[in-house]
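The next block holds one structure in the form of structure tokens; read it before the comments.
With one protein chain withheld, the remaining protein chains of the complex are depicted in position.
After this line comes subunit A, so read on.
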Amino acid sequence: MSKIIRHILFCLNCLLAAPALAQDAGAPIQELLQAHGDVIAKSSRKTIGPAIDALAASGLSAAQRVLERWQAKEMWRDEESGLFVFAEEIDRDTIRIFDPAGDTEIGAVADDGYKQLKPNSGIRGMIGAALVQFQLSAPDPATRATALDAIERDPEASHLAALRKAAGAEDDAALRTRKARLERLLTIRFDEDDAARIAAIESFAGDPAVDVRATLNPLIATRIEFAAEAPQGDDIARTLKPGGGALPRADAYALLVAAGVAPPAITRADKRDALVAQLRDGTVGGYRVAQLDTEAARDAAYARLAEAGRVAAVATDAEIDAALAAHVIFERFIGAPPAVALAARGALDAIETKVNLNRAADLVLDALSLASIYFLAAIGLAITFGVMGVINMAHGEFIMMGAYTGYVVQQIIPDYTISILVAIPLAFAVTFGAGVAMERLVIRWLRHRPLETLLATFGISIALQQIAKNIFGTQARPLTSPDWLDGSLVLNDIVSISYIRIAIFVLALLFLGLFLFVMNRTRIGLEVRAVTQNPRMAGSMGINPDRINMLTFGLGSGIAGIAGVAIGLYAKVTSEMGQDYIVQSFMTVVVGGVGNIWGALVGATLVGTMQKGIEWFNPSNTLAAQTYMILFIILFIQVRPRGIIALKGRAAEA
């Protein structure tokens, strides 16, 4: 029964498949496909390469379409005639077929006589690579850019020719530059001609981009080899000295052992285990166990065992040294021909220099941003300590109060931009109030007793810290910056700076200007300066020194509050955050010179630059950087006890 049905179906098929015979079997593209027909039908990643290459290189206009359809699993093969067609499934049993030559529809047929080509993902990738050359000269610039992206991600030798072909016809200037650059990168990697590669390498000298370094680095790959004589030849990268930093002695010897030119060495632990294994009646190799408490005795016992043939002979230290001395160990270039490798090394060296310069620029940016943070933290201190001569150990806690004010405001106002704009004046108000209260209640009564002021403000600092801890808990609270401060300004692969740091830098400059304006251009500034210089004389001129002192202290504290908001934006807000800045702030003021805003500026720059500079030498260790910086400052005070910008005259004596 089923046989009959099948037979009827077959006949139907023959009828339906008849139009397939109408397709142009002699079209160039079909001929090409037929030439590789079996390989294509077999669909094995190992053998498919020539077929794809032939299609891509054929120059036929239909080749692109064939590759695309093939990749999309839309190419079928007529099992009888072996002809390839494009096909779309209409339903489970029927397909609509097209002629590959011209992509013209032939008709709907039953799918029984056709076999779908199902390239696996590896083959689809290869087809995709081959398609790149068509995309590179596609009319749509976006397609061309996508193709370039694909090449950059995963370059292949075949892309080089495609790129070269497509580069000349490019009319978009930006894409043309990209194509040319990519072409040079691919030349370095895949070109057969060394001279062309070297020329391409040299064209990149001093380009610090990551992709250039990624392309050049494999070229200078080396393999460690050894020989009895110092080798001649230009593919020798360098000779290595066993025991040096690049090649530990044990590794060097292991190399000789692996090549079979030297007897194996043995570790102390293995030697001990071997001795233990040979232990008989409390003696081993003629030595009593109690004697084996030095390495020399163990060596001797082991040597005797080896003589007796009970353990494998191993190299002694002296033999290892002799073996190493008898060989020259060197690195041989294996990544590229020597001339290319040397050119790559030269280019990498030049790039390294450029990279270091860029890193230095990045470091300067980092240092500036750190300096502006210190400046912000210290500017309030410069006012209270520098102008009034009052040392305020609770200054760090005012910074903390400002930061917590910002945090509380963010809990109430969800919009980050508005909340920051509200938080800054509010933080100023809160800490201004706290500062005025502290001045009136404590500091005023301790004038002329600086050490006692220091102690009393310590007491306040301890109390404020604990109060903050009791209210907000010990965990860090976030102070989120608005979206427009997220991200960073990227100048190149190495130099970048986050917008928040730029904002802090601008804020620091703003405060410098504001401070200078208030002190030099306003009535209150005049009065502050008068009281600083001579409170009695100022008093007789009708200035109320108490009021001025109070306001000055409030101003200094208020600025600390704003600094707190700024610092909280990039660091976490904790009850101890003030402590992190207080010593550095004092250092800034002391190094810069007391009583002078420019001193604070210079001090902050010096302290920030130095900390970053030390971190550069030892990047893994910020703790060490801080340690050395403080030591440096202690020594610096020896040279300039009054700071970089020292006040002269009477004010300096106060």
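FYI, a contact is a pair of C-beta atoms (placed from the backbone, for glycine too) under 8 Å apart; a residue touches a chain by one contact, two chains touch by 3 or more; residues count from 1.
Keep this in mind: contacts and distances are computed from a predicted model.
A.B. asks: So one subunit is absent here. Using its UniProt record, which name fits best from "Urea ABC transporter permease subunit UrtC", "Deoxyribose-phosphate aldolase", "Thiamine-binding periplasmic protein" or "Allophanate hydrolase"?
C.D. replies: "Urea ABC transporter permease subunit UrtC"
A.B. asks: Taking the entire complex into account, which one of A:A205, A:I413 or A:L455 touches the absent chain?
C.D. replies: Per the contact definition at the top, the residue touching the missing chain is A:L455.
A.B. asks: For the chain left off this view, which of A:I48, A:L182 or A:L275 is in contact with it?
C.D. replies: Missing-chain contact among the listed residues: A:L275.
A.B. asks: Write the list of subunit A residues that the hidden chain touches.
C.D. replies: Residues in contact with the chain left out: 268, 272, 275-276, 279, 289-290, 292-295, 298, 391, 442, 445-446, 448-452, 454-456, 458-467, 469-470, 579, 583, 586-587, 590, 621, 623-624, 626-627, 630-631, 633-635, 637-638, 641.
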